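A single protein chain has been omitted; all remaining protein chains appear in their positions.
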Amino acid sequence: MPVVVRNTPRTDLEIVDGLAAAGVATVHEAQGRTGLLRPDIRPIFRPARIAGNALTCEVAPGDNWSIHVAVEQAQLGDILVATPTSACDDGYVGDLLAGSLLAQGVRGVVIDAGVRDVAALTEMGFPVWSKVISARGTVKETPGNVQTPIVCGGVYVRPGDVVVADDDGVVVVPREEAATVLKAAQEREANEAAKRTRLNAGELGLDIYNMRDRLADKGLRYVDYMESQ
Amino acid sequence: MPVVVRNTPRTDLEIVDGLAAAGVATVHEAQGRTGLLRPDIRPIFRPARIAGNALTCEVAPGDNWSIHVAVEQAQLGDILVATPTSACDDGYVGDLLAGSLLAQGVRGVVIDAGVRDVAALTEMGFPVWSKVISARGTVKETPGNVQTPIVCGGVYVRPGDVVVADDDGVVVVPREEAATVLKAAQEREANEAAKRTRLNAGELGLDIYNMRDRLADKGLRYVDYMESQ
Amino acid sequence: MPVVVRNTPRTDLEIVDGLAAAGVATVHEAQGRTGLLRPDIRPIFRPARIAGNALTCEVAPGDNWSIHVAVEQAQLGDILVATPTSACDDGYVGDLLAGSLLAQGVRGVVIDAGVRDVAALTEMGFPVWSKVISARGTVKETPGNVQTPIVCGGVYVRPGDVVVADDDGVVVVPREEAATVLKAAQEREANEAAKRTRLNAGELGLDIYNMRDRLADKGLRYVDYMESQ
Amino acid sequence: MPVVVRNTPRTDLEIVDGLAAAGVATVHEAQGRTGLLRPDIRPIFRPARIAGNALTCEVAPGDNWSIHVAVEQAQLGDILVATPTSACDDGYVGDLLAGSLLAQGVRGVVIDAGVRDVAALTEMGFPVWSKVISARGTVKETPGNVQTPIVCGGVYVRPGDVVVADDDGVVVVPREEAATVLKAAQEREANEAAKRTRLNAGELGLDIYNMRDRLADKGLRYVDYMESQ
Amino acid sequence: MPVVVRNTPRTDLEIVDGLAAAGVATVHEAQGRTGLLRPDIRPIFRPARIAGNALTCEVAPGDNWSIHVAVEQAQLGDILVATPTSACDDGYVGDLLAGSLLAQGVRGVVIDAGVRDVAALTEMGFPVWSKVISARGTVKETPGNVQTPIVCGGVYVRPGDVVVADDDGVVVVPREEAATVLKAAQEREANEAAKRTRLNAGELGLDIYNMRDRLADKGLRYVDYMESQ
Partner (left out) sequence: MPVVVRNTPRTDLEIVDGLAAAGVATVHEAQGRTGLLRPDIRPIFRPARIAGNALTCEVAPGDNWSIHVAVEQAQLGDILVATPTSACDDGYVGDLLAGSLLAQGVRGVVIDAGVRDVAALTEMGFPVWSKVISARGTVKETPGNVQTPIVCGGVYVRPGDVVVADDDGVVVVPREEAATVLKAAQEREANEAAKRTRLNAGELGLDIYNMRDRLADKGLRYVDYMESQ
């Protein structure tokens, strides 16, 4: 029987917003290259960059009923994360639901299925990351779980985990690790800034990262084209 | 032997234009969630929204000869709907054919295959919905049927059926039903406008659509997070 | 053991730039419809159009080490062409590597794998054609060959072959044929310009290309709709 | 509203059985290379070869209710042809439904979706051609049309059209053309038998089909390897 | 940093073996249609049916090092469940590893990646469910987690959860629910046996399941073919 879990924990929005600023690639590196959704979950417009607390939702194939249930559980700063119980490309979210989510403070949607009304959503500036764009409407016959742990885009997501989404994709940070990951992300950014300056000035990564000896150990050889023919 | 059917019926352009105004998602709902092409048939630029009479065309794999034949059958307000006899990603339509179609009054192309010269087509504002973008050229050795019923993107399309295409995809309306579907679409739009206002103001779909009792009947339960751990 | 080949031949940049001006569709036709990469290798932003000498690079799955090695071999006017030894969607190139490549005079990247930091790359105007966008980072454990012949997107590419990339995709021109292909491409363009004018004026391809007799020979028949029902 | 059409026409089983004997490749050639379903519709066991009258059925995503409705419309010699209204990989048919279909005289199933209990179906010798094998069960909430024209595997199928299915895939023959196609298929088989004997004896297709002159006209040249290097 | 968790809980093998006897389709229904892996995870030979305790393992792309680490953690009745940290088709397991796993009492492998030496594995009768068959070998440079919770084929799996795999695919049963699910599965089987007998005897599901009234409520109409034309 489907269940809705109320009063789930959430991550402090200050941490959430810090993770948004760091961006998906940096956050995913900062937590040991984990938590990335499958790369076919793509934004409907670019550029876009948000972070929020996961508001999780399971939907039946071709049936978006539980998203209506989820809206009531939304809080300011949430991102709806929805996954179908079996693969489905239908357009689960359109401009009506987007307007409703927006009115409850939801910042965007991540869905391992389809979305529609993308012209309107783009005009509204309401960002959605989805597997597909499809006008196909859905029925309301089979409710699913809301605010329970789910797997979306190949990643395990619990209510209140932090979802960061930008042009590169979507990453999930477990809520217990959010503060630590934010700190690591900010350090990583500082570290990269220095390297960026040197690389842009023409220095080689081979030298900056001291790679030459280790490459030689791996057996890398340099030959001249004329001699190799 | 391939055949070209002349003097096929068409739908009145006033109805066609009304369907364009309604858009793909609304039209497809208005005719009972039918007629949508596979969602991998995507526009080459966004936003785009057109409707027109289907000018149908079968092409051999890697061979666009019959599109040249189809151009002669075009009338003002048509949309070329082309499908290969077996799956093919080649670029069947480029800027030369687009210019030729435009000169005959064709409003755009829907093709279950590839298109090329997309930079030029975008600059011309000539919209194409295709499965893929590919520079691959085609030969002219094997003509196919023109203005016969075809299957495109998984949907049966006859000459003169109405094709509506926008950022959400493509839908086909049988010509006999076009007027009825238009009326249903317009009613649906009016109905949605009222709901949009309420949802945007923060009312819940659960209440607007009276879903709570029916969800309880389906067994939906609410539990508290702390108790569920 | 991995190898880096130095002092590989390159194509004169005047020819390279001529091929860029002609564009992918024209170049591929001019060399007999050969050399096109699979159409799922797509630009991260549009419009984009470049040509350059192939700077080739093999990468291990999930490992971008050899791209750092390749940077040192870059010359003004190169395009990095990278291919994984087995299919991989990870983000091999990000803004740091892009800045480094740019500093060495590289014009863009073609990769049969993933790219990340696409918002930054778009802002920089650094074009990349890739199979996928993914934030997934890579390790540096297994170097691969640099400046050896590779297969990328289904096409055989040698260092110094000309790579032309635009909104339609990517084509490779063998360096020995580059001058000849450029000439053929320019002739083709001139020829197409005349036809474009006639087609845009409403003349039919059936007449311009003298197709009617040959279509009849192939058995094409014209029937009237009312008689065919 | 969903509809069940009763007393649909069927093709004589003598013709149907003749088409089964000819097999899919021959039948599809005999009707001008038309009517083949997408090749990802595959048999769950091999070898298998059947033909029957199409008993058509639309199903909602994740919902097999209308197949139960279709069973009542079955007649001896039918093949159930089912298609979801949007793409779905769920296991719509299992051993219970197969037993029920078999009891009504149905010879097999062709479905543009999933099937389950394949070990049992294989043991029963009940052949199914499907897009996928999946244990995923379905609900019974949304009935679909039965015995109306549908598109399955990209092909338009009407009740009583002949479905031929074997290890090579599935082909549909319009019922009006079934007798003609059978005759053409049998002629084709006779013709091929003679050629098979000659080819197996070592004669070349180049000679049997008189291809040499036409190939020369197309510009085919023979060169020697040593001279071409 | 990668971690190996020792002394993880396991499910009693009597329960595990009961679930194997029930099979994947029945088990997945018995736990509310949950826990099924994506259907592209397929057995390398058929028929095959096993169940076991999940021995979980994360692998880097193109790198099977952690499977060697996992072997040491194996116990009699385990099934190795392996997932790459990003999508990879390489052949992570071959006959050497299979022999090693078998020697430790492992019953089979479920992997969201590739397998090789399938001829030898088939001869050994060692069952593997994989996404692909590939001879591509892997390196040993980057260890991953062993016996931690993972996502495999879109499903969350913890060490000691029960994995049931047969010709229909793979399902995971949380260890806390295994006994309950087994009971439900056995009841379901008993219930189905009675229905199977009636369906095989020609009774209709419409009658057995009392569907006629509910279908009428949903608006299902019966029409005669002649009248519908």
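The first chain written gets the first letter, and so on, giving A, B, C, D and E; residue counts start at 1 in each chain.
As a convention for this text, a contact is a pair of C-beta atoms (placed from the backbone, for glycine too) under 8 Å apart; a residue touches a chain by one contact, two chains touch by 3 or more.
Here the structure is a predicted model, which is why all the values come from computation and not from measurement.
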Exercise. What shown chains does the left-out chain touch?
Worked result: B, C, D, E
For this session: Could you tell me which of C:Arg6, C:Arg38, C:Arg198 or C:Arg214 touches the chain that is not displayed?
Result: C:Arg38
Problem set entry | Absent-chain contact - pick from E:Val71, E:Val109, E:Val128 or E:Leu220 | E:Val71
Exercise. Among E:Gly137, E:Gly202 or E:Gly219, which residue is in contact with the omitted chain in the full complex?
Worked result: E:Gly137
Problem set entry | Given E:Gly18, E:Pro61, E:Gly77 or E:Gly91, the one touching the chain that is not displayed | E:Gly91
For this session: Extract the touching residues of subunit E with respect to the undisplayed chain.
Result: 1-9, 65, 68-69, 71-72, 89, 91, 94-97, 99-100, 102-104, 114, 116-119, 122, 132-137, 140, 142-143, 147, 159
For this session: Can you list, in ascending order, the subunit C residues touching the missing chain?
Result: 1, 32-34, 36, 38, 85-87, 149, 151, 154-156
Exercise. Can you list where subunit D touches the absent chain?
Worked result: 23-25, 28-29, 33, 36, 39-40, 42, 46-47, 49, 166-169, 171, 192, 195-196, 199-202, 204-206, 209, 211, 215, 218-226, 228
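As a working rule, only the chains that are shown with their structure count from here on.
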Problem set entry | Neighbouring chains common to subunit B and subunit D, by label | A
Seminar exercise, completed: When A-B and C-E are ranked by contacting C-beta pairs, first place goes to A-B
Exercise. How many angstrom between the C-alpha centroids of subunit D and subunit A?
Worked result: 42
Problem set entry | Whole-Å gap between the CA centroids of subunit A and subunit C | 30
Seminar exercise, completed: By the touch definition above, subunit E meets two or more other chains at residues 33, 36, 85-87
Exercise. Which of line, ring, star, complete and other names the graph you get from chains that touch?
Worked result: other
Exercise. For this entry, which pairs of chains touch?
Worked result: A-B, A-C, A-D, A-E, B-C, B-D, C-E, D-E
